[in-house]
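Only one protein chain is missing from this complex, and each of the others stays in its spot.
Chains: A and B, in written order; residue numbering restarts at 1 for each.
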Amino acid sequence: MDSIWKRLLRLLLTMLIVSLAVFSFISFSSGDSSSSVLSEDASEEAVEAYRKAMGLDEPFAVRYLSFLSSFFSGNWGVASDGQDISFLVLSRIPATLSITILALLMSLAIALSLAFLSLRRHTIGRALTTAWAAVMMSSPVFLIAIALVLLLSFQLDLFPVAGYVPLSGGFVRSIRSVFLPSLSLALLHSSLIMLMMRAAVESNLSASYSMVARAFGKGFSRIAAIDASKPALPLLAILSGQSAAAFIGGSAAVETLFAIPGIGSLLVTAALRRDAALAGTLVMLIALSVSCISMAAEAVSALLDPRRER
Amino acid sequence: MRRRVAGLAMMILLLVFSVSFGGLGVVDTSLRLTPPSGTMPFGTDTLGRSLLERVAAGTGTSLFIGGIVAIASFALGILLALCCFIPGFPRRVAFIFADAVKAVPSIVLALFSASLSGPGILSLAVSLSLAHIADIFRTSYSRASAIMKEPYIDAARCAGVGRMRIFITHVLPPLLPYAAMQSVSSFLSAVIGEATLSFLGCGVPVPIPSLGSILSEARSVILSSPWMMFFPASFLLLLGIAINLIAFSLSDPDPASERT
Partner (left out) sequence: MRNKVLTAVLAAMVAAILLVSCGGDEDSGLLRVAVAQEPVSLDVMITSSVSGRNIAVGNVYERLFEMDGDTIRPVLATGYELSSSGCDLRIGIRSGVSFHDGTLLDPEDAAASLNRWLRSYKGASSITGDASFSVEGDGIVISSTSSLAMLPVMLASSPQAAVIYPGEAIASAADGMPVVDAPGTGPYRVEEWISGSSILLSAFDGYWGDKPSIDRISYEFVPDPVIRRLGLESGQYDFIDNVLSDDIPALEKVPGIELHQGDENGSIVLVFNKKEGISTDVFFRRAVSLLIDREELMRACYGSYGYSVRSAYMDGKDGIWSVNPDLDPYGMENREEGLALLQDSYDGTTVRILSSNLTDLDRIAVALSSELEQCGINTELIILDWASFMEQRGNPSSWDIYVSATGSVPLPLEKGYLFSDSPGGFDDPSSSSIIRALSTSESMEEAASLWQIAQIRLWEYVPVIVPGHYSTVYASRSISGIDLSDGFHFRDAVML
């Protein structure tokens, strides 16, 4: 494994390249933020004044470098609509964090319980869970989300239809407001985790040491639960890391549908409005958190399996 | 093996379906949102076009996009992985670029490629494949480098076997199944990714249908005209089942033969 400094250097380089890529993609995409902020019939004068105020008339290199320097100095500047970028971004983090954590817990709960319940081959239960996994993996997340809203929110009135309540508005109310979006994401991701964990546990089950344990008289479910799953825990750590990383930047669809103010939908808005500075800031933060999560997942994975080569 | 055949058969059936019935559909808004009937077996969409034609064409579009992403990620991913063993190839740089590419949101890529060449299915497919190419590149490289450390590789080199032959006969074969499975799952993930891009407004250019864009259009009328969501969702599910059958068959080799 690389030393910690090498990894940090790679992280920094990755962040720089991502921000350069996103900043240039957005800057060189057709259109700019004046069309979203100003009226459609705005005067030429007003458009030029806006472009000048936003610095859109400066050469690309100047804009990118000033973006980098303001990012690393902590003073993140102003978004295309005049709002403070740091305020915008920080205000969106709690919702994204709530969804990420809740979705991850739900994914693990669903995936692991279904994986263990369906270990026996050639039973109806197994066929059902495999079919369920196939359906989940073939559905776009907004489809799952709409089905959940119709069922759990509208028919059964268990959860609000949309909107985000921050923790300050009450813990229970807050959880209820992010329950359906998290569940939509969890149903999607848990299918993959379930399939992979089940395959891993099964391959361990048929390994020789399991046979030895069975020879010693331990029942089938105890073996499965304890012995066969321990070697699969590192894999679980990695899969959890990957899912958490996907939730952080990739939940734009559920956020838009459920009207949750998270990072994903802010990124989509920034891209559609051609706000390069806001998008660049967001991707750097997302890349940073994804890398941290991956590193944490790998560390946990290594800890859980002493056989792994360092 | 049976599963693979079943999966492939399904995909071929879907392809035949899309070619036989596919079309853009004739706009006739006086017929908008009519339920399934004799003349319109799947009903009509918000513009009065035959949903059967649109879903069939959409299946074809999704097959095309998925196919491009799967083939590109498979071929280029493995190619890049093998290139890393050529001396002088900037391997570390490639890694960092791969990590970076995965972090670029697909909407940014889609908007940019649409700006470059005008909105189009091919540019969309290309922008969707980048992240998957990076994925397959990374996993193929780690497997390939594990293989390169094996003693028989050294033996072959000492015996004077050329680098290319080593790649082709020793390194490539074990890489292929896993890469194939990954590219099959990126097929599905690209089709669904395009659906999400359509939801956000940056998917396949209007009026070309894709299963994702029809689903996205159907979203707002799901309560009043549920068939518009039912049919594309069913075909997307069929496509997903076909893909999963193929993927399962590739990933389920006898665990005992797996060399760790």
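In this section, a residue touches a chain if its C-beta (ideal position, glycine included) is under 8 Å from a C-beta of that chain, and two chains touch if they have at least 3 such contacts.
Bear in mind that the values here come from a model prediction, so they are computed numbers and not experimental data.
Colleague: According to the contact rule at the top, which chains on display are touched by the left-out chain?
Modeller: Touch partners of the hidden chain, whole complex considered, are A, B.
Colleague: Where the complex has a chain not shown, which of B:R32, B:R143 or B:R163 is the residue touching it?
Modeller: B:R32
Colleague: Which residue from A:A49, A:L97, A:V135 or A:L288 sits in contact with the chain not drawn here?
Modeller: A:A49
Colleague: Determine which one of A:L88, A:L143, A:L183 or A:M196 touches the chain that has been left out.
Modeller: Only one of A:L88, A:L143, A:L183 or A:M196 touches the chain omitted from view, namely A:L88.
Colleague: Can you work out which residue in A:L239, A:L257, A:A277 or A:I293 touches the chain that's missing from view?
Modeller: A:L257
Colleague: State which residues belonging to subunit B touch the missing partner chain.
Modeller: Counting over the whole complex, subunit B touches the hidden chain at residues 26-30, 32-33, 46-47, 111, 114-115, 118-119, 201-202, 205-207, 219-225.
Colleague: Can you list, in ascending order, the subunit A residues touching the missing chain?
Modeller: Subunit A touches the missing chain through residues 29-33, 35-46, 48-54, 78, 81-83, 88, 91-92, 146, 149-150, 153-154, 157-158, 160-164, 170, 172-173, 175-176, 179, 221, 255-262, 265-266, 269, 272-274.
Here is the rule we go by: only the chains that are shown with their structure count from here on.
Colleague: Taking each chain's centre as the mean position of its Cα atoms, how many Å separate subunit A from subunit B?
Modeller: Taking the average C-alpha coordinate of subunit A and of subunit B, the gap between them is 21 Å.
Colleague: Enumerate the contact residues on subunit B facing subunit A in the complex.
Modeller: 95-97, 99-101, 103-105, 107-109, 111-112, 114-115, 188, 192, 195-196, 199-201, 212, 215-216, 219, 222, 229, 233, 236-237, 239-241, 243-244, 251-252, 255-256, 258
Colleague: Hey, which residues of subunit A end up touching subunit B in the complex?
Modeller: 10, 13-14, 17-18, 21-22, 25-26, 28-31, 133-135, 137-143, 146, 199, 202-203, 206-207, 249-250, 252-253, 256, 267-268, 271-272, 279, 283, 286-287, 290
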